[in-house]
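One chain of protein is taken out of this complex; the other chains stay put.
Lettered A, B and C in written order, each chain numbered from 1.
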Amino acid sequence: MKRNVAIIGGGQTCHAARRHDVDQAEMVNEAVRAALKDARMTMDEIDLVILGNMEFFEGVHLTDCWLVHGTGAYGKQGVKITTGGTVGATAVCAGAHHVASGLFDKVLCIGFEKQEEGDTGAILSGVANPLWGRSMAGAAVGYFAMMGSSYIANWGATEEHSAMVAVKARQNARKNKYAHLKLDITIEDALNSRMLAWPIRMLDMCPASNGACAMILADEKTAKSRCKKPVWIRAMDTAHNEQFELDWRDVKTKRLIFSRACAGRLYRKLGVDDPAKYFDVFEIYEPATWAELIWYEDLGLCGPGEGFRLIEQGKTNIDGPIPVNPSGGVLSTNCIGASAMLRVWEAALQIRGDAGEHQVPRDVRRALTTAYGGTNWTVMTALSKTLDD
Amino acid sequence: MTERVAIVGVAQTRFAPKRPDVNYGEMAYEAISQVLKDTGLALPGDIDSAISCSHDIWDGQTISDIGITDVIGGHLRAEEKMAMDGSTAVFYGAVGILSGECSCTLIMAHTKMSQTNRNIVNNVAFDPIYTRMLGFDFTSAAALQARRYMYKYGITREDAARVVVKNLANAKRNPCASQSGDLTVADVLSSPAVAPPLHKLDIAPDTDGAVAMILASEERARKITDKPVWILGVGTCYDAHYLGDRDLADNFALERAAGRAYAMAGIKNPRRSVDLAEVGDEFSYQELLWLEGLGLCDRGEAGRFTASGATAIGGKLPVNASGGLLSGVPTNVAGLNRVAEAVLQLRGEAGERQVKGANIVVAQGHTGFCGQHQCVVVLGN
Amino acid sequence: MATKDKEWISIPMTVDVPYKFAAGEYMTKCLTELRDSGRIFAVECPKCKRVQLPPRIVCAECHVKNEKWVELPHEGTLMNFTIMYLPLTDPTTGKPHEPPFVYGSVRLDGATSVLDHMVEVEPDMDKVWVGMRCRLVLRPKEERIGDLSDIRYIEPLPGQKKPQTKSR
Partner (left out) sequence: MENKTEYKPFEVDQHLTAHGNYWAGKAGSRFYTALRDRKKLLGSPCKACNKVFWPPRSICTFCFSELKDVVEIGPLGTVETFTLVTYAEPIHPRPAPFIYAVIRLDGADTGMAHFLDEVEFGEVTIGMRVQPVFAKDRKGNILDIQYFKPL
């Protein structure tokens, strides 16, 4: 990047299954005002607004044009990005590009979803190609189920391992006042929850949440003069995946897949040899428990087939050596357009030491975040506490 | 801009009322494969990022860039989708290159308007709480804007009809155009009323097509082509949403977007500097309104300016030498095609529609009804 | 958050958008042949030789145009499966597929791609396994419309037993 880019503020709503008290603009505005307050900034100072949201999920076309009062975009420059579940991270990535370009000093990035207003089932069936698979749609959970069954069959993990992920996420969420599913559950609860598609049970899946996240990015000069604890965006990378091939579900595939390709490039940019040591905390996008275990392996936090050992040994707990999703992650909060941005914002909070009860008990200097969407796409973002880290 | 961004290649599909022979991915590939062939660049390898412009609701597929990942080279690489008019992809593409994160970016916009009903699609862009239920679409909203503009500035239906006559005549020189013809003002005025003051010929037709473009850093551009076209300035701006929130005859967002683009390009007097304008004439009156917003003539003067012949090919300031949207360019593709036409003109490759001495061209695109989001790109050679 | 005395208004609204989807060059041949002759056509990448189903214009990995057609047999191997406990509604017919049922991924012999579909076997972990040989069962010709649902389901080839060792 031509200029260093810092996160100088951010904010989020209290995510929930129901937000009957606000319309979409009011909900987005809560996050925007929280971000401005956090950055000690007024809307007048913002140069450009980027909105990330999936138009079909609420059945609104050109959401950015409607919500100009909530986002504060009226009279300002701005763009809208839509890349599926990754969109929140793509919006941050786009924001970083705008600042790094030298054309803009202060950029507001927003991601949101008010899932209760849309028709999630109908919209998800629309992801399938209209002529090849839409008549079978509704089987999205089947994708994660086959990912899980491949994991079990090949690596010898059991349903208890996914239950451990389910419990970790919800117990961490109890420490995060903004999280949606703050469940005091046990492994037995997870194993006894309703079976959706073997081996995926109810508690193995993310909820449908309403919520928004906003972040303010700035150039180095602004960041250093305006912000006590800027968090630096050190590297970003994006990998999409082809439309029809499903190799990623097979844990033993020899083909290069999106997650490994993306992580490989990102690590090369930063010179990372051992990501488990290099990064102090991880915020990853896990729509299902099995996805978290596979992320451990694809990110190189352990060897292939060893992901379930990490959770078994408690290594990815808040107080473990490789903390993953201290916020509770997507399994606890999934407001799709905001989910990937929440990963970045939660990681930034960890670096600032401002995560409150779910703060990782160590000096957090570097963090890695991932996103997940589309037909298996990801955007990864690496953050640091100082420009020397 | 300290660094420069170049457009090193453009390709257009033929624009047609309906392309039943291709799906949107295949249609996009026609433009993508052509621009790769023209520039001699290859995927994967030579291109480091891709931006697409389309809308899920037009494409009939949730997260519709799924359907173009393969053809745009997105497999295991970056592909970002902007659900806006294609002009904004040029804006964002330039930003990405200036950031140093990308050096060569493939941009593509596509829409198959024929596969659905534009009024139903566009109704979904109206806020669901106060307006959508009333049944508005972009044509009825534009009719409200047209009447307000005519009332406030004394513009007549004849003034707007002259835009149609000019653009469809220009389109005869454009082999990509979907429709063209020798019309008279009387033909336009007597075409069936749709939403007065808008009649059938005042409205851009449903069209299928795609446009692809490659942007590169100055260093890369020099190696790719000896005819780079430089992006001199870009600017965007959001206006208010609700139809009653603004005086629809005003040009708040476009004036700001244009001001930003001109400032970046170092243009103080656009009337003196700009040799050609390609603007989003989704409806006939919009060419007039946008000309004023771009500062290319005084408020309320665009009708007389057009009647004087100034905006014809060979006039003082040719506008939409390509035939514009009225000759058939799909929504979303519209703004990217304005930029593509500007590039062809600046490279001297516009064939029969070539405007002599075009050195500075301004391209304008807009998203939403009545121009809610405006994007201006200033280009030069 | 909501206070008790306040009424929150909501406005129900249905978005119903009609489409006429063009299959395009590649899917037109695939779906027409499936409907009219019951044959399954895929494409083979000239560079990496991946045999891709459904057929598509570009090999995403090599970014070359696919031009070679390959006919696939109706037999293949089950690569993966799940037992669905959720009702699966076909949005094009509105008819539900009653759970539980087996939903699986078959690789037709000679293909690189897999095909996800219903598997016509008892939803019992002892009756289905990875590596099971199976075949496509098509609807009768007069019922076929040119859609993935023209394949009614995948069924096991007769005379197989689940291997005693743990399946891979």
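As a working rule, contacts are C-beta pairs under 8 Å (C-beta built on N, C-alpha and C of every residue); 3 or more make two chains touch, one makes a residue touch a chain.
Treat the numbers as computed from the prediction; the structure is a model and nothing was measured.
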{"item": "Touch partners, limited to displayed chains, of the chain removed from view", "value": "A, B, C"}
{"item": "Residue of B:A177, B:L243, B:V339 or B:A363 touching the missing chain in the full complex", "value": "B:L243"}
{"item": "Residue touching the undisplayed chain, where the options are A:G11, A:G52, A:G72 or A:G111", "value": "A:G72"}
{"item": "Among B:G9, B:G86, B:P128 or B:G328, residue touching the chain not depicted", "value": "B:P128"}
{"item": "Residues in chain C touching the chain absent from view", "value": "6-23, 27-29, 31-32, 67-69, 92, 146-147"}
{"item": "Hidden partner chain, residues of chain A it touches", "value": "19-27, 29, 33, 42-44, 56, 58-59, 68-70, 72, 74-75, 114, 116-119, 122-123, 126, 130-131, 134"}
{"item": "Chain B, residues in touch with the chain not shown (by the definition above)", "value": "20-21, 57, 60, 117, 119-120, 123, 128-131, 133-137, 140, 143-148, 151, 192-198, 240-248"}
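As a working rule, only the chains that are shown with their structure count from here on.
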{"item": "By count of C-beta pairs in contact, the leading pair of chains", "value": "A-B"}
{"item": "Inter-centroid spacing, chain C versus chain A (mean Cα positions, whole Å)", "value": "29"}
{"item": "Rounded Å distance, chain B centre to chain C centre (Cα mean)", "value": "39"}
{"item": "Overlap residues in chain C, where contacts from two or more other chains coincide", "value": "13, 15, 19, 21, 23, 27, 56, 60-61"}
{"item": "Residues of chain B engaged with two or more neighbouring chains", "value": "57, 60, 69-70, 74-76, 121, 124, 128-129"}
{"item": "Residues of chain B that touch chain A when the two form their complex", "value": "1-3, 55-57, 60-63, 65-67, 69-70, 74-84, 88, 91-92, 94-96, 98-101, 121-122, 124-125, 127-129, 235-241, 252-253, 256-257, 260, 264, 367-368, 372-373"}
{"item": "Chain B contact footprint on chain A (complex, rising order)", "value": "1-3, 23, 49, 54-57, 59-62, 64-69, 73-84, 90, 93-94, 96-103, 117, 123-124, 126-127, 129-130, 236-243, 256-258, 261-262, 373-375"}
{"item": "Partner chain C, residues of chain B touching it in the complex", "value": "19-23, 25-26, 29, 33, 42-44, 57, 60, 69-71, 73-76, 112, 114-117, 120-121, 124, 128-129, 132-133"}
